[in-house]
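I'd like to ask you about the structure that follows.
Apart from one protein chain that is not included, each protein chain of the complex appears where it belongs.
When the chains are written out, they are named A, B and C in that same order, and each has its own residue count from 1.
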């Protein structure tokens, strides 16, 4: 059994990690920390875990000391204080914050507004989308789990970029459920404001922009310009990304379908359909992808994921499976709710 | 023209009052106060009022000094500090807090947890549901504007109690939109919590319970026991009350319909239908009422109002119209959105 | 392995049954029928089952011939045409329609408007709430799976009635997600009508009324009068029942808590909390229950279930587990989504 701990477990991502890990046949949840709720029963903060997780929150990660694997679900800036020590002790780490995603200290400073303190691990951390970077993940001591939006956008655009089929900039227009905003009540998630509304935010300045650019760049081998706009829509779980790319050569609709199918052959959690559906993926680790042509080489690519599962905790567990050499679907092989 | 001011205008009720008053043909909005936003343009806090209200918030009610009418939309406890002085200056007052609704200092203490400081006005304030107490309102210097839930519950049950047709206790099961919770983000109105949920609150202990009992008692001339449970449902505007009463004598469905129709004849804002509809009343001052028999003398009475209009600001303006002797529908005579 | 088939599998209940059964470690899904979609891939009608269920719909239940267990998810009226033959062949049957719930042909005729054709099995069918009737279910060839509303209402009221603590009538005010209305678009589930609305329906005349009365009567040994009002609220999954009962003797809040805890000791899927939460149970087979006192012996009992799981397919699988003598949580032991 793989002995795992979750650091920073009181938020939605922490709860979701526990929800998945507690049923995982090859992972045991040994400890979970929360600076906000030390000593409190985890199932008090996450009541849906009553009967599944019987631990209390630790204040510090001491409890994680003899684990094989630590999921770090603290906010960005805090992760890089915790992770070097864990790695030194030989523990495999999956970081769910943004601290290790961008690979470059300058880009990190520009978008996160602070200095990176762990340049060595920043340089070697592996970006964790298993469908795209499975082999590197399998050998990595530290995996940077992607953001929810980049997971959805990059998976839906990957075949175009990996096969050199896209040219020029890409527009990513994303619609997210409110759980992506976290557990703390805010003006944007106040129901009278968002319950019958569509709320864009950080337009032209969201941190997931360079992350999408970096990931697509890894695939294409070049630079990609991304214009990214996230919106909050009145659903709780789910992200839908509508992306606009330009084909670099003429293609039939079916040809592209074959390219997508081939690209994702063997990837349990990616489904290429005509139109992706959020309810089909909610509660699951699946990503649905579809596309339509819009004349003149314009292609509209669509993707849907559950932001807390494939866009967060589920992908983290999938990465863990790959890192420990077990079937990547272990503990994740259940369908979405459908309705 | 009636010169009006709004004290405590930065919340949803204040914004709604301004939205209605700014179009009222016989009332002018002279001033609006906010301790939170003194000096700020009102249309900055309530952006939908751009082009309609060009004032700035005053800090104090000095600006209300030479008004004919003041709407007090401060929280309970604060209203009774402000109102005595206004009344002494001969200004008519409509209080939208709970301070003057219950009529009795002991009941107030029990349910609001504080001592009442203005016993004289508490005793003489008139409870402001115009359809039921029009004549007293027309002579009152101070009207206590009802709570949103009591407006809906009492209007839908009134004919039964006024005509002596109900016996025993009444159950009021209410479902409210989230705007009733006010402008401040809270755990209950955080979209991930409430967006796909039904959240009961203050079960068995909500302050509107004695208010409903009092109002029904005024109509029946006796005492009424009310069990009241409010729930938040994921809509923004609107209240739906399902009330359960027992008939004191046998009645045909049509007989009761006639009784309701006759009771509300001449009441512009009450519609007796089979099943009330929130969209039919949203944005308007209408209350829709319906009922069904459930065997053994059980009658299920239903009502729907827009909590911010008939359940708040609209009814306040209707009360003002009655107090100043003008048609009670003035400035309020528009239909709901319907969809 | 238990070989199972689903008859009438193209609706939401059928899809949910397949979603659960396909992961059940001791049940295999052998066949699924649909008169609407014979020959069509099941995962075409239920796209979230892609990769999990690779069968096609059969037109007739021939495929179910050599099964050990059949879930019948056809509409009421159709089930009683199918079930006698299955039982004669020695197959265990769980009927998810209303055909076998009420036990009495006269009551059935009154509420369903048609004559019952299978009086023998109607008389012996066992009502399938395992927490209440586990022992009878374990021996039954035919289990009548309860309605979604009765499951929620009866579980939350059961300790009061089984222990003789309630007197007089009970009011059940239920709020349901729209998936309870089924897959066919209707006026009530048209989003512009229901998306910002609370819609009561069949007030005083819903078929689940006698079902709740019957189940509570089984527990109390007497007759119970139930007034039941279902409402559609704008959520997809989940039922919340607020029930109003009168205590037959004085009780402290904690005493009743002990009674509830004791009553449900050993029942994996019932949680007694202060306030039940729909998100805590969505996607799971759990029922959450809570209550508050409202003075004068009034008690407000609340319950929450996922209407498609504990209120439908999940409970059916739980019944199957009990019928086949395996742990009742097998294949169902996962937590709700929580958010």
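By our rule, a residue touches a chain if its C-beta (ideal position, glycine included) is under 8 Å from a C-beta of that chain, and two chains touch if they have at least 3 such contacts.
Computed from a predicted model, the values in this text were never measured in an experiment.
S.K.: Touching the hidden chain in the complete assembly: which of C:189, C:220, C:298 or C:318 does that?
M.R.: Here the residue in touch with the unshown chain is C:189.
S.K.: Among B:47, B:75 or B:164, which residue is in contact with the omitted chain in the full complex?
M.R.: Of these options, the touching residue for the absent chain is B:47.
S.K.: In the whole complex, not just what's shown, which of B:147, B:210 or B:283 touches the removed chain?
M.R.: Candidates B:147, B:210 or B:283; residue touching the omitted chain: B:283.
S.K.: At which residues does chain A meet the chain that is not included here?
M.R.: Residues in contact with the chain left out: 169, 171, 173, 175, 177, 192-193, 196-200, 203-205, 225, 227-229, 231, 233-238, 240, 242, 244, 275, 277-279, 282, 292-296, 298, 300, 302, 304, 339.
S.K.: Could I get the residues of chain B that touch the absent chain, sorted low to high?
M.R.: Those residues of chain B that touch the unshown chain are 12, 15-16, 19, 22-23, 46-52, 179, 196, 236-237, 268, 271, 273, 277, 279-284, 308, 333-339.
S.K.: For chain C, which residues touch the unseen chain?
M.R.: 12, 177-179, 181, 183-187, 189-192, 194-196, 234-236
Rule of thumb we're sticking to: only the chains that are shown with their structure count from here on.
S.K.: At the place where copies chain B and chain C touch, is the share of residue numbers found on both sides over half (same) or under half (different)?
M.R.: Same, since over half the interface numbering is common to both chains.
S.K.: From chain C, which chain is the farthest off, judged by mean CA positions?
M.R.: Most distant chain from chain C: B.
S.K.: Just give me the whole-number Å value for how far the CA centre of chain A lies from that of chain C.
M.R.: 36
S.K.: Out of chain B, which residues touch more than one other chain, so two or more?
M.R.: Touching at least two other chains: 177, 192, 196, 234-236.
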